[in-house]
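Excluded from the complex is one protein chain; the other protein chains are retained at their positions.
Every chain is named by a letter (A and B) in the order it is written, and numbering of its residues begins at 1.
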Amino acid sequence: MSSRRQAVTGLTFTSPAIIAFLIFWLLPVALTLFYSFTTWRLGSSASFVGVQNFVDLLGDPLFISATLASLKIAAFAVIPSLLLAMLLAIALADPRIRLGRFWRVLFMVPVVTDWVATGLVWQLILLPNQGVLASMAQSLGLDFLVRVPWTADATLAPIAIAVFIIWKQTSLYMIFFYAAIRSVPGDVIEAARVDGATPWQVFWRITWPLMRPITVFVVVLSFITTLGLFEPVYMLTGGGPANATRTLPIFLYENFFTYARSGYASAAGVLFLAGSLAFAVICSRIMKEEA
Amino acid sequence: MMQRRGRSMLAGGVMAVITAVTLSGCALTGGGDAGADGGPIELTLWTHEFAPLQDAMQKKWIPEFEAAHPDVTIKMTSVPLAGAVSYDSKLLSTLSSGAGPDVWDMGSWNFPSFQKQGFLAPIDPSAFGYTDDADLLGAYDPASLAELSYDEKLYGMFSEFDTLATYYNTDVFASAGIPDLPSDKPVSWQEIGEIGSKLRQEENGAVTRTGYQFGFFANFKDAQWYSQNFYTLLRQYGQDDVYIDGKPAGDTEAVRNTLQLFSDFVYKYKAYDPTFLNNWFADVPDGRAAMVSAGTWYAGAALANNPDFRFKVVPNPVVDPDDPATYKDISYFWGWAVNAHADSARQAAAQEFLAFILGKKGETAQADYWFTNLGYLQPSTAYLSSDAFAAAIAKSPYLQTFIDALKNYEVSPPQHVYDEAGAAIVAAIDAVIYNHATAENAAAELQAALQRADG
Partner (left out) sequence: MTVVHARRRRTVANRPTVGLFFKYLLLVMYLLFAIVPLLWMLSAAFKAREDVLTVPVQWIPPTWHPENFALALFEPRFTGHSFGEFLLNSTIVATVTALAAVVLSISVGYGFAKFRFRGREGLLWTLLGSTLLPFSSVVIPLFLIIKSMGMYDTLIALIVPFVVSGQAVFIARQFLTAIPDDYLEAARLDGASEWRIFRSIIVPMSGPVITTVAVMTFMTSWTMFLWPLVVESSQSNYTAPLGLSLLGIGATFQTDYQVWMAGATIAIVPPLVFFLILERPYMRGLEAMSGLK
């Protein structure tokens, strides 16, 4: 087949993707870039102000605190989640453990639900005085836990949100790690065992390095996804006591829809996008170098 | 050759998608439909979430109006007030997109900016039986019209006009041996705090009763109520707004005193517990809270929850009962608005509907219905001077306290509710209540936020 014919056919088949990408991704990004340089407010007209929005953003304590809150929640959620996922994947991969389909499905249930339905449940679990956790605390005689405001205290709220996210996402990461572990060729492992390597050494020296690409993928995916999560914060705290959990997605939404500072919000969106992109690129660079 | 096949393939693919999508029906294009002149009209009506209002609409006004106007159907939606996505921001985003309901109710604080942005249609005096705009405006006390009238026209109609007072559960008071509070003179916040701490109950580490409920609380973080409770105190402490002469004034003695009082209620008197789950219309009636700050509409909703609720309404507490200068209370209202971007047929129908539920010139039956059933006061001179009004007061004496407040207190609306200054006020109060912040730090933070919002 001639290369020209290939190109044309190939492009034809992939054209829906190209069109959709242009309209629903490239164009929005271009638009947001454009509006980030204006003082546009929803409902009125825009005027060009150059980089003023960006300057204001970087000096806006609310933007800084939103970024920090996002990073904090992401760290609290992703690090334990990935560790747990890895441990679970290792446990699952043990050939002596054979879990039937029923159990494997149960693991995935939190993942396939939506944030709102599960958010409602966690609201009632974390409610002080009367919630499920508080009730259990009373039954166990742990009175000091009863009135702890998990979602209303500035220090505890990010942790509460992180726990919700861990509960919801860990199984997903576990599946990725599990697939990675299982993709390591069995004869390599056998050979190492025959050579007298302990399971621990097998993991560190053979499995772990071979898992590197997927690990990087999962780290990037989990971190960026968690940074951009709107729903768990919205359901549990709505922005938290006095901005404690007012993360970047909430900041973006409020500035655009509630305060109608659309140019400003667009600028924040640009920074957010750029930051995520940078993180992804840096992570994959690190992976490529270590390989 | 190749191009033709490629193109047909592409066309086929695109057609498949379009077919699939359109086959799923025109139902997918949702939204309200345009009413052709003379054809049936479907009005979209939005209200804030409040069960008595929703019931009044669903069970009485909408059916009655539809029966009297067979060519009009009304579709009603009620949106919750609180949360990160409030009713107000939903209104703003949908109206500024050129869409939005045909008729809706909203708080007084929105009227100025919505009018400026051209969302509101002027009220048509003839729909309400008035001869012209001056006639319509003359039906109300001029002082109450500040946020509704522009260029000698009205851009909304009153739904309810409110001030705040204190409701308390008389059974709870009696069982704790606390004497009744006077209904002719306010008591001090300190006294309320002390009563609240006596009435607080705890069991196995869980709070089972709190003393006093502000309008904002753990599971209803609505900026409107933070603002209303805040401004009441701020003014009683001698400052009118968080801006003085247009400049941010967040770190003043009055602000610090206000925040200190909220802090005291939580930590010193323990009269208010931020961890206590609040069911606003059931807690006081059921005795899980002793006192609450609310308006005339509270009684109806409370009694719906617990018909055995026995209560008394007393004037809003003040900083110093012996100093009349501290007799300040906030007022606010909810008003009805018509969408300026709806087509003329729908606008006309919307105005008809409002006239139907609110009453035309000289009619007081509607105002009487709203006041006696929901406690919604329409401050039209006609109604206020009518026998029906006097009878309503006589039937529910607790309403007199609210009417008296209009006379005995200096009453005016809060300035900043859902804007950035309002959000800063919410943050300051939250800091003091939930983060154990000192009044000084919270006030300093408020000042900083106001200065940033200015830019």
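Note that contacts are C-beta pairs under 8 Å (C-beta built on N, C-alpha and C of every residue); 3 or more make two chains touch, one makes a residue touch a chain.
Note that the structure is a prediction, hence the values are computed from the model and not measured.
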{"item": "Which residue of B:M76, B:L303 or B:A448 touches the chain not shown here", "value": "B:M76"}
{"item": "Among B:Y150, B:F220 or B:F356, the residue in touch with the chain that has been omitted", "value": "B:F220"}
{"item": "Those residues of chain A which, in the complete complex, touch the missing chain", "value": "1, 3, 6-18, 20-21, 23-25, 27-29, 31-32, 35, 84, 87-88, 90-92, 94-97, 99, 101, 103, 105-110, 112-125, 127, 130-132, 135-136, 138-139, 167, 170-172, 175-176, 179-180, 182-186, 190, 193, 199, 213-214, 216-218, 220-221, 224-225, 227-231, 234-235, 238, 248-249, 252-253, 256-257, 262, 265-266, 269, 272-273, 276-277, 280, 284"}
{"item": "Residues from chain B at the interface with the omitted partner, ascending", "value": "5-6, 8-9, 12-13, 16-17, 20-21, 24, 27-32, 44, 47, 49, 51, 54, 57-58, 75-80, 82-83, 85, 90, 93-94, 97, 99-100, 204, 206, 218-221, 277-282"}
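Please note the rule applied: only the chains that are shown with their structure count from here on.
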{"item": "Distance between chain centroids, defined by C-alpha means - chain A, chain B (Å)", "value": "37"}
{"item": "Of all residues in chain B, those that touch chain A in their complex", "value": "2-3, 6-7, 9-10, 13-14, 17, 83-86, 88-89, 92-93, 95-96, 117, 204-207, 218, 221, 273-277, 418-420, 426-428, 430-431, 433-435, 437, 448-449, 452, 455"}
{"item": "Complex contacts: residues of chain A adjacent to chain B", "value": "5, 8-9, 12-13, 15-16, 42-44, 56, 60-62, 127-130, 134, 137-138, 143-149, 152-154, 234, 238-239, 241-244, 250, 253-254, 257-260"}
